[in-house]
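Pasting a structure below so you can have a look.
Only a single protein chain was left out; the remaining protein chains are all shown in position.
Let's turn to chain A:
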Amino acid sequence: MDFLLEFPSLGRSDLSALRRGIDGTFREFTRAWGESIENFFDPLLAFLVWFEKLLQATPWPIIILILAGLAWAGSRSWKITLGSVVAFVVIGFLGMWEDTMSTLAIISVATFLCILVGIPLGILMARFDRAQAIITPILDVMQTIPSFVYLIPVVMLLGIGKVPGLLAVCIYALPPLVRLTNLGIRLVDKSVMEAAEAFGASNKEKLFGVQIPLALPNIFAGINQTIMMALSMVVIASMIGVQGLGVPVLRAISNQYLALGLMNGLAIVALAIIFDRVSQTYGKRLQSYREAGHG
């Protein structure tokens, strides 16, 4: 009866030996490769630091002007542009300018990195069913595994700092872009693809002339999601040494500072709403041709 009442598990000593074995192996791997991996990410770190410094050193009116310009270029809407300007003025007025610039820097670099990796990956998945079969479960894991779990090996490997924070953000924020790029390309009308084929288009001509342009609204939805998810990682990233709006939030949690937490939290929300509205209206404008019905 013992067998039915107690789940047959590895013994305590075997289990701890197994864990020690895995930990030991990874530690050895870290010792052997940690430095070269760190060196590999050095240019990224330099870029991130440079961009953050640039944002912080630029006089605030210029930043607001640039942001307003970007918001206008993206959305072509006075409401959204004005709302963005007001939000940034309030953020600055409440003393969160510097942290906001740090957050902006890491979000921008993370998004840029995700686009660089995510879109080609999505294209690959759309082209080869095999790639889709392999990559999809990896994306599932990236999206669902608690961030703290993958922070452990990342920190072991790279220590505390901006790069591990950036990687953590990217691991979480990358999947929607890959998925939506894949989906967008697969959803391209088969008959249009057939027409391109019938006119003798090469693979490259099909990809850049038909598939990507027609998948663009979906790709943009993916970028939008990536930005949103990157922003939601700001607090967790601050736990491993990323500067920005997450740091005061973290301090507020441990000291029960309600106002501090709320203000910085709302600043993150404001950034999120601005990015979301601007990128969504831009995505909508990209498919204006779809709305033009004939009378």
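The rule is simple: a residue touches a chain if its C-beta (ideal position, glycine included) is under 8 Å from a C-beta of that chain, and two chains touch if they have at least 3 such contacts; residues count from 1.
Definition applied: contacts and distances are computed from a predicted model.
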Consult the UniProt record of the chain that does not appear here and report its protein name from "Chitobiase/beta-hexosaminidase-like protein", "Sodium/pantothenate symporter", "Quaternary amine transport ATP-binding protein" or "Transporter".
"Quaternary amine transport ATP-binding protein"
The one of A:Ala195, A:Ile253 or A:Val269 in touch with the missing chain is A:Ala195
Tell me which stretches of chain A touch the chain missing from the display.
189, 191-192, 194-202, 205, 209-210, 213-214, 289-294
